[in-house]
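Apart from one protein chain that is not included, each protein chain of the complex appears where it belongs.
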Amino acid sequence: MEEVAIIGIGCTPVGEPWHKSLRNMAVESTWAAMEDAAIDQVDALIVGNMSSGNFNDQESLGSLIADYAGLGNISAFKVEGACGSGGAAFNAGVMAVASGMHDTVCVTGVEKMTDVVGDNATKILANAADREYESIHGISFVGLNAMIMRRYMYDYNVKKEDLCAFPVNSHKNAVHNKYAMFRQEIKMDAVLNSPMVADPMTLMECAPICDGAASAIITTKERAREYTDTPVIVKGSSLKVDTIGVHDRKTVTSMKATVTAANDAYKQSGLSPSDIQTVELHDAFSIMGAIGLEDLGFAERGKGARFAAEGQIGIGGKLPCCTFGGLKARGHPVGATGLYQIIELSKNLRGEGVVDAECGLAQNIGGTGSTVSVTILGRG
Amino acid sequence: MSVPRHWRESVKRYRLIGSKCKACGKVHYPERTVCPLCKSRELEPFQFKGNGKIYSYTIIWAPPEGYEYCKPYAAALVELEEGEIVTTQLTDCDLEKIEIGMPVEIVLRKLFAYGESGIIVYGYKFRPVLPIL
Partner (left out) sequence: MKTIKDIGIVGYGAYVPMYRIKNSDIARVWGNDPIRVPVKEKSVPGPDEDACTIACEAARNAILRAALDPKKLGAVWVGTESKPYAVKPTATIVAEVIGATPLINAADWEFACKAGTEALQGALGYVGSGMSDYAMAIGVDTAQGQPADALEYTAAAGGSAMIVGPASEALATYEASCSFVTDTPDFWRRQYEHYPKHASRFTGMPAYFYHITNAAKNLCSEVGKEPNDFDYVIFHQPNAKFPMAAAGMLGVDKEKVIPGLISPYIGNTYAGSAVLGLAAVFDVAKPGDTVLCVSYGSGAGSDAFSFTMTDKIDEVRNNAPNVKSYIGRRVSIDYATYARYRQKIRM
């Protein structure tokens, strides 16, 4: 198996770019990453996207994006794992390079969600759950996470105030990120007093519906030095699934897919949680941040929210998390999110970021923890 | 509008019919064709009684398209008497009085309709156990 390195990164600003289409955005980020790597061709394009068929009436993204990016008749296809599509696509890209199948691969995550109106987007996002046995009951994706949150608060006697630390932290970190959707700080009161979306979850605990595209160019570690002085090494990359339905889990307050993917990635890298210096958490909802910290081995069961509330996830804290604003404030264009995490982590490791780290981890969740990828990156 | 998709599931949704593994005895809802516990593919239909208690719940204030008609409404994970957990809406309940552990029972209700002219999709919901006077 070849070791894999990231040699180029690029993305579009996250937001509501009304004048840009899905293909415009994907091409823009693909070329931004290729320019960063100083290349003009790749051997394969792997696209991470959750629901272009529903959001944009468009499938065949491998062809569409390769075609409009001028990449010709290369190998290209789409990988889907709901909100974890980006991480899944990156995992597929790593496999393609590590296996020796392709030399240089571009992984592009893209989602154009604002082509549909609000409650239709809510319906499409609920497709990440079991359509016949969860979504059919009118339970939004936020609703499923709210039920996890309620049980977590009940089991561990956790206050909502502690969970607010995740959105507050993410907003604070987004201020310096020019690609972020919400570049202003918020206070805990604002989170608590924001409109109820799915009790007990309020609006400002939830990542926004938005558009974005992010890309990474990967090649073998051996070849990486030909392109850059600051390659980022993929030390671990693992994706695991769990039951599609929350109702089929032994416990709803931990994600088995995160635990197993993290264990796998730690094993691949020979690292342990104590070696990780920064984390891109999948904070689509405040509760996911807390459970993520626990499942990844950074906090004890039931103590994830407290860990955050004590300030340990801030820049300068013990474990800086969501350093470019996370899903909450950078934005969560679902299929692109996993790639935004990879490029943000890469910036920190290349010395272009906001924390000085040798090693970092990204966690990308699809569904309510039904698909989780964990990536560990380190300096080359 | 998909008619066969709903028709295929309708009986299971009307009556809360899941499956039971003939090999290890595990019951499942929703129905499965492979037992996730022992991988046996010898399963039979299993009728759940429809009684349970709330394991967790939420109140939906921002419903997905098609469910606005009963907003706000409660959704829950209900732990059935037989041990499985089922995802469901709660109906006929005081949103202020729901709590974890509250006993609930199955009823049949409209889940949603495809507008004024399309099919009506019926299925189970749960409600607080009816007090008998």
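Which chain is which? They are A and B, in the order written, and residues in each are numbered from 1.
What we mean here is this: a contact is a pair of C-beta atoms (placed from the backbone, for glycine too) under 8 Å apart; a residue touches a chain by one contact, two chains touch by 3 or more.
Note that the coordinates shown come from a computational prediction; the quantities given were computed from them, not determined experimentally.
Visitor: Shown chains touched by the missing chain?
Guide: By the stated touch criterion, the chain not on view contacts B.
Visitor: Among B:P4, B:G101 or B:P131, exactly one should touch the missing chain; which is it?
Guide: Within the whole complex, the residue contacting the unshown chain is B:P131.
Visitor: To test your reading of the contact rule: which positions on subunit B touch the chain that is missing from view?
Guide: 10-11, 14-15, 69-70, 89, 91-92, 94, 107-111, 120, 122, 125, 130-133
In this text, only the chains that are shown with their structure count from here on.
Visitor: Taking each chain's centre as the mean of its CA atoms, how far is subunit A from subunit B in angstrom?
Guide: 31
Visitor: Report the residues of subunit B in contact with subunit A in the complex, numbered from low to high.
Guide: 5, 9, 13, 29-30, 36, 55-68, 70, 73, 75-77, 84-89, 100, 111-112, 121, 123, 125
Visitor: Quick check on the complex: what are the subunit A residues that touch subunit B?
Guide: Touching subunit B: residues 119-120, 122-123, 126, 130, 132-140, 142-144, 146-148, 150-151, 154, 195-201, 243, 245-248, 252 of subunit A.
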